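Only one protein chain is missing from this complex, and each of the others stays in its spot.
Each chain carries a letter (A, B and C) given by its place in the written order, and its residues are counted from 1.
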Amino acid sequence: MSATTTQPVLQVSGIRKSFFGVEVLKGIDFDVRPGEVHGLVGENGAGKSTLMKIIAGVQPADEGVIAYRGDEVRHTQPRQAMDAGIVTVFQEFTLLPERTVAQNVYLGREPRRGGFVDQRAMNSRTAELLTDLGVSFIEPQARVGSLTVAEQQIVEIVKALSFDAQVISMDEPTAALSDREVELLYAIVRRLTSRGVAIIYVSHRLKEIFDLCDRITILKDGALVSTDDTTALTTDELVRRMVGRSIQSYFPDALPGTTVGAPRLELDGCGNAYVDGVSLTLRAGEIVGVAGLQGSGRTELVEGVFGIQAFSRGTMRIDGTPVRITSARAAVRAGLALVSEDRKAQGLALGQSVLDNALLVVRGVFAGRTAASRREVPGILSSLEVSSRGVDQEVRFLSGGNQQKVVLAKWLLTRPQIVLFDEPTRGIDVGAKYAVYQLMRELAAQGKAVLMVSSELPEVIGMSDRILVMHDGELVAELPAGSAEHEILGAATGAHTPGTTAEGGAR
Amino acid sequence: MKRLRIDSTLIVLAILLLVIVVGAILVGTVGRNFLSAGNIRDILTGMSVLGLVAIGQTLVVLGASLDLSVTYVISLSSLLAATIMNGNAGNIPLAVVVTLLVCAGIGLLNGLIVTVLKVNGFIATLGVGLILQGILNTNFEGAAGSVPWAFQLIGATGVGPIPVSTLIMIVLAVVVWLLLNRTRTGAHLYAVGGDPEIARLSGVRIRMPLIWAHVLCSVFAGLAGLLLASRLGVGSPTVGQQGGYALLSIAAVVLGGTLLLGGRGSIWGTIGGVAILAVVDNVMSVMQINPFLKDVVRGVVIVAAVAVYSRRSIVRRRPRFGPGGTRTGGDDAAKAAEPEMAAAAAELADATPDTTPAAEGGRA
Amino acid sequence: MNALRTLVSPRGAVFLLLVLLLVAVTVLNPSFAEPGQFMRFLQRVAPIAIVAIGQYFVIIAGEFDLSQGSLITAQVIIAGNLVGQDDARTVPVLLLMVVFAVAVGLVNGLLTTLLKVPSFIVTLGMMLALLGGVMWWTGGAATGNPADSFREIGRGGIREVPLLDFLPWAVLLLIVWLALGIWITKRPLGKTLIAVGDNPRAVDYAGARRAWVTTRAFVISALSATLSAVLLVGYAGVHPSVGRGYEFTAITAVVLGGVVLGGGRGWIVGAVAGAFALEALFMLLNIAGVPSTLRDAVQGVIIIAAVAYSAVAFRARRRRGPQSSETVTDEPVTAPAPTRTIHTEIRGD
Partner (left out) sequence: TTDPSVAPAESENPEEAAETTEWFDQELFDKQDEERGVEPQGPADEPYLQHINAEMVDTAEFASDGAKKACFANASISNPWRQTGWITMNEQLKVLQDAGAISEMETRDAKDSDDTQIADIDYFIAEGGCDVFLISPNSTAAMTPAVERACETGKPVVVFDRGVNTDCPVTFIHPIGGFAWGIDTAEFLIDNLEEGDKVVALRILPGVDVLEHRWAGAEKLFEEAGIEAVDHFTGADPTEIKSIISDELAKGDVDGIWMDAGDGAVAAIEAFEDAGVDYPVMTGEDEMSFLRKWKDTGLTGLAPVYSNFQWRTPLLAAQMIFAGEEVPKEWVLPQKPITEAELDDYLAANEGMPDGHYAKFGGENLPGYPTVWQERQIP
């Protein structure tokens, strides 16, 4: 659809890269043309982020050539790439929580007047950029640490836009965004391409890939599989090339023999400083999805149940017995597990081995069971299909999806009865996603109760037996399985009158 | 929609005020006037040297490093200055320049060891401190040199009860404040201290700010040494250790609300921290507390003062419900902005009508 | 061959340094290689190595303990003043010292974890308060050395041991303490501590009692300082300057041993080797007759060089090729061979 004849603005060829002697990029050839959105897809650990980092000058390639606007370049510092016009939105946030939005956006190239940093210009230019995007709820002088994750992601994008870039790489820019903000991002991307900017777009949300991209490059195990026009690909074909087989269904069906049983977790009028009036029932064998906009308090809800921000009001019952859970420890002892939304910040000790991370909870809470659990580790890891170079490998060297699986292994070892998943598939590939879904189904089949918070509506719809919707710190609706997206969104944006539907939500 | 954030600098100043009030009352009970010229001069004098060191230390700590070598830099500086001046007023400029250059060189060494050799600041500066101590002990067997009267005046005169040295310290604090808040180096120092990897990914050359911080820290230690030389009239190889400046300056910096891990803090907090230590010392001296007991009090005060704000300064989310909670949090702002956002998106989308989504690529 | 490779690897840097220093000492003074002399050396290292073991647990949890030196001084003086010449008091006073150590460790740990005051500051305050407090109590000088039975622990040992000639109690205690330390590092406590140093939030979300875990590290540190004090009372006698600067020596030893300040990484045996290397360095400087004024300088250079070597070598190795990568994983892989992801089974392309 776009200019196939134009010269590529960026061309990489024969890129190779090894870490600790293991080759993670095996001779990648790849190019982007001005005004195109070039999708880059592949499983976790396929090497997408590594390729982006090489293009951004963060890591040097071991071999291979990068040609930018026709000339070979060797950027050894991100700064050089940026100055040349290659800007990257990294997978991990590159924002400093203690600094303001404006200071973050202009970090490294603060505008100056008379030798001094021109704070006023910095703030006003940031404000301009924000208004330009139609974002009025972020103040340039706000401290980034006080923003929500979604707001931070927007700041991250603003930061990239503040450059006069020719090529913008976006590494999973929507991982933390909900549909509304994704729409906004689409608009931004389209406007950039209309100006002739080339975009490299990495995402595990295939819908976005098909919505946005002109061409799609598929990586697998560090090798290039194919580059095609989007029109020439179907989702099935894409998945088959990525994963190596076709996936008939994204969401596995409930396992045979799964029966919805007695209530396992009951909340009645629970609340703390962040959520209020939460009443819900979670039954054995059930998967309940929680939907809501960013910042609607879903994370706070599960953290409340898990005792991290303990509820100060209301009653909680587990298997019919009233309990007061005021710490994560009490929660784990009561049979709860929380797969938290940010695995790097809350889930893993990245410098420790796979084994140590898997045993983290057992050691912390059921120290006496350590030896027994240790023997279970290999089994659980292989049933989750964790791909690592042995249990002694440091977790930080695993790809995102494998890290997520280690988090799951960590909780499975505690034999939880009630499992809370917060964004369980954030940043993991289709194959791994399927494994996670399968795991949820298995848990349900074993008579366990599963609560799943997710920003991906298809996931909520596809997996949940019931769907709860949160809005502004309260549960506002309960919808049956298979509800339509617009119904959920309507409740989540507060379009429905919360009063009436909330009754339903209250059980 | 701006949230009032209780800045740790404010808390430090509040603690300082409290310490002053309690101190004034205590001093009153032994029949002395806390606000007399002599007492104020005593406090401010006590602040000047430590203040200079702590200003430099703030820079290094902001960059998530430490400088334990300041004590030896101070001693070396006092000796260099006094021996070069050698009682001759004409040598003052030369002595000051040479001394500060040597100190800058030591700072550069610290900075390079920390950034290039990747040795932790704690160990690097401990090691450089040992090296300097060896050099001092080998080359100087005691007090040496002589500071001419003109230079001694800096340490001995004042405007009313305010010593010149304090004025110099305050002026330099303003300069450093400008450096931190109005220059790129300052902004980059915060960034490197906050997270060097993020700083690097954002295009900051991460070595330079930290090297500068170390250079300036040593230069400030050098200035402290010059001030001590001017007060002592001679250079002394032990004057730095005498004041225990390394640990005290770090204590003052943390007392002032600067994060020991770097990335957050302010110069005025540090000055506040130094002032708290100076007032506490002054009050204890006036009250003639047993010198050993003084250390106990000092230790308790340092921990207690930091404890006052350290729990608060941990980033918290805005409560939505309950006392102090506002349901007018970010969501409401976001919600209010939604129509706008949607409009903007639509507008943007309209601007490029030719990009129709590849609908057929949707889910099979 | 493998041992040699470990020696030049960053993790082995401290062992390499130690070997070099011991060889240098032996060359300058061949009698050092005699068992008796060597045991004396071990006896001398024991107090600092034990303190380093305590500091190790605090450092891997991402904290500092600057109060160790003062605590040693305090305990030494407590022992001197309370035991006096009365043998019968040895055991009660030892118990009291243990209680005191636990109290100091608890205060350090709880102020750090509950009040969220950086441990650097908490233990700096403790360092001032302990030393000031004990000097205030004793008027600066201890009554005198305690009974010989008490001092025997640090001064004496088993004589006429075959091969070894003389086996100091201090060496036995060091071995026991190190074994205990290694055991703890393998226990949930040690593993959780290192995870705390790596990512405290993850430990919180895992339901571990982080405050209590960290606090126990401070208690271990205080107990180590106390054991060291018991040895030093014997080795050196009671004096207000016994223990001075031990916290910095211990931190230096631990870092020299490859433990990362800030936590999450490091090996306890490395920390002990660091202590040995430091003490060997001091001894080399004594024996080589380096002018006493220059010793500090030499020591400074060697410490920086050793730590820089590991840091730079570590970075270099991360970049290098496969053959060197073996050293990373040269611990035997106990689990079944690497598990595989879905795609390795059905290769569609």
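Going forward, a residue touches a chain if its C-beta (ideal position, glycine included) is under 8 Å from a C-beta of that chain, and two chains touch if they have at least 3 such contacts.
A quick note: this is a predicted structure, and the numbers were derived from the prediction, not measured.
Within the full complex, the chain left out of the display contacts the shown chains B, C.
Listed residues B:45, B:249, B:266 or B:310: the one in touch with the omitted chain is B:45. Annotation for chain C: contacts to the undisplayed chain at residues 29, 31-32, 37, 40, 44, 47, 136, 138-145, 155, 232, 235-242, 244, 282-283, 286-287, 289, 292-293. Counting over the whole complex, chain B has residues 32-33, 36-39, 41-42, 45-46, 49, 83, 86-88, 137, 139-146, 148-149, 152-153, 156-160, 228, 231-234, 236-239, 242-243, 285, 288, 290-292, 294 touching the chain that is not drawn.
Criterion: only the chains that are shown with their structure count from here on.
In terms of the distance between Cα centroids, chain C is separated most widely from A. Distance between chain centres (mean CA atoms), chain B to chain C: 31 Å. For chain A, the set of residues touching two or more other chains is empty. Among all residues of chain B, none touch two or more other chains.
Chain B meets chain C in the complex at residues 113, 117-120, 122-124, 126-135, 137-138, 247, 250-251, 254-255, 260, 290, 292-296, 298-300, 302-303, 306-307, 310-311, 314. In the complex of the two chains, the chain C residues touching chain B come out as 66, 111, 115-118, 120-122, 124-133, 135-136, 140, 248, 251-252, 255, 260-262, 291-301, 303-304, 307-308, 311-312, 315. Those residues of chain A whose C-beta lies close enough to touch chain B in the complex are 1, 56, 58, 77-79, 82-83, 88, 90, 93-99, 103-104, 107-110, 112, 115-117, 119, 133-137, 139, 141-143, 145-148, 151, 159, 180, 183-184, 186-188, 190-191, 193-194, 206-207, 209-213, 230-231, 233-236, 250, 271-276, 293-297, 300, 312, 458, 472-473, 493-494.
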